[in-house]
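Complex shown without one protein chain; remaining protein chains in place.
Chain naming follows the written order as A, B and C, and within any one chain the residues start at number 1.
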């Protein structure tokens, strides 16, 4: 009888302990309760290793006018515009439930200024928040948002401010809408980021030729889903070779094979967004598939798969 | 009886006369002869309004080692690496056939330096070449290529050099792998570009998880096909609002509806690449569909469709 | 809330008019949970093309094993759906949304226009079978061919009133004309409606005038169908000064009190 070592799916990202490397991506799983039954979030043994909640701002936001969604070939354009309940309501009404669930809770934050990011970070120095993901890359809000993620200096300033204000691991979420992802990645690393996650959505648009207007009321939206996977993989490859901090891969992941591609490209964990919305059960499939692949190939942990 | 005015499909792009606004994109139709029977290139009444031939360099190029192709969801990654016969052989062996065909001939050029671009342009000041498309955006060659397209100053230098060396209309083909397409577009306009075409491919990659290596021997490749259409449309929208010169839209166009989306976003002509390779008959469908749509909606020319 | 993500076998999928299809799925897990006015998200192709599941109202739950949908081939996705055959299977997420508040009404009037007929069959059945009430059911369409599932409606104990734009069946004209009459001279206490926005608006206005409350089932482009993405927003009426200025069709709806909806 052969002794088969069970692969270890757990990862530790700068102090953020994950039972497995599959996270629910921000904006595609609400505040968790919306999807709990379908993805397997529960008191014990949750399926995903963690959840990144919908981007939270200081004040509640109404979001953009509809239409907010457009389907594209193997992709989805959204212009939600960061509709959210605001940090106060989040702490009072959403976090208690999240605390009750056995999974890592990562709070995605978005400010209109460096100061707002810092203020959000300090308000979230509370039990039950396991890490922050700093959204410097949302294409759907006018002030802040993408501007921070497109400029290495601004990205560094936000990173520094959040790093100073927070007692949690700080993950900076990068925008793919840049000429050189490595430059931004290094700027964030030098400014003290504990980890990077990428990619956020690619800026895109669609036109309704019958109504003779852009499909989205906001004109532009963020492209996600399988269509963007090749771009995301390339950026994860580039970023993971540019910095020494851990990288969380995001973008179009819809199967365990996709997740393995990201691990091989240099990610130590992945977030799954669009695919979870369309097929919630995919989370279980991805987690199981990664474990099985690791067992079959003798990989003892996620990092060891990197090419 | 109603008098129905036939819509006018012809466009004039800075002196480049096109019978209709549908061009075959560079690199996806060889030097024309390869696809002639299937897309309808002929002595009289060719189906496409023009053909942009495979990127030509001063010296012949072998291109990148295989594998050079990877299919992705609704997309294609290629790392051909500008395999081409070189300008000399092009002029001797390929151009004569192209001259015999009744369609506009646009030569896509790629140099390793500003000087090479200029030299190529002057070598192509010959009868039968109707315009130049300057590829400052190919992600598949190390020297030159994308570097020129990612930097407004370099883009301007190339544009100026080609503009000075050429007696033909000069179209600059832009890379989508940039933070702000409007900045590059304006730089090219100011440097004397007659028109812009966009987008070239998005830089991407894929991993072969069984073989444990990138699918493409070149690691990175250019993403094309329907997957990139939303990004292309957005950039055409942005560029056409940033400059006053005509814009040729490219990226994922696979139907006449897609073409109309680009006209509405601000393009005056389109190039069709990946879709032609997969379904050559699509060219006829797109040309006819545009005409019918214009007739039904009373558009008297392509430009009038712009939103 | 008990919803499921399932592979359901296709029992039958057939054209009832040129472009309207009736789909019958084997889905006993869903039938017990389903309430009238709820919908399901159906995977119409192979993942990931088209990427999104499509939302369809539950048309009927004729028995504990079967769930029915009626749909028009409107685009690429529904065209792909129409090619599914008995023996194929379809991935389904449901039942989703809130459903109609039928049990608050003693004299309900149901108004379905076009494919808005879809949720009315199940609603009429439940009102009649569970509520032991005989509802008024007003159905309208362009022509008689599009007045689908008439036999099924006739088998339910309800008062059926029909209108067609071309007069090929029932009254010539719109459902709103019928509604006007019925609301005027009956004890109607609630209107439940589904159909195109202009029709819903007219229905709502008639109800308001008659001081009858009115629930409408709305549509919006959806991605998740479960309240996770906030994509399916529609503007809410000013008076509903809740947390946001938007309603989310998949979760707070698809059925809304007409008074909460912005009709402009």
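By definition in this document, a residue touches a chain if its C-beta (ideal position, glycine included) is under 8 Å from a C-beta of that chain, and two chains touch if they have at least 3 such contacts.
As the structure is a computational prediction, the values presented were derived from the model and not from experiment.
Put simply, the hidden chain is in touch with A, B, C once you look at the whole complex. In the complete complex, the hidden chain is touched by one of B:75, B:176, B:204 or B:266, namely B:75. Of the listed residues A:74, A:91 or A:305, the one in contact with the hidden chain in the full complex is A:74. Considering B:30, B:192 or B:291, the position touching the chain not shown turns out to be B:30 (whole complex). Residues touching the missing chain, restricted to chain B, are 27-30, 34-35, 37-38, 54, 60, 62-63, 65-76, 78, 80, 83, 85, 89, 225-226, 254, 274-281 (touch as defined at the top). Touching residues on chain A toward the chain that is not drawn are 73-74. In the full complex, chain C makes contact with the omitted chain through residues 45-46, 48-49, 80.
The criterion applied here is as follows: only the chains that are shown with their structure count from here on.
If each chain is reduced to the average of its C-alpha atoms, the one that sits nearest the average of all protein C-alpha atoms is A.
Compared on C-beta pairs in contact, B-C and A-C come out with A-C as the pair having more.
Chain A and chain C, compared by their mean Cα positions, are separated by 35 Å. Chain geometry summary: the mean Cα position of chain B and that of chain C are 47 Å apart.
Shared interface positions of chain A, defined as residues touching 2 or more other chains, are 70, 72-75, 225-226. For chain C, residues touching at least two other chains, in rising order: 48-49.
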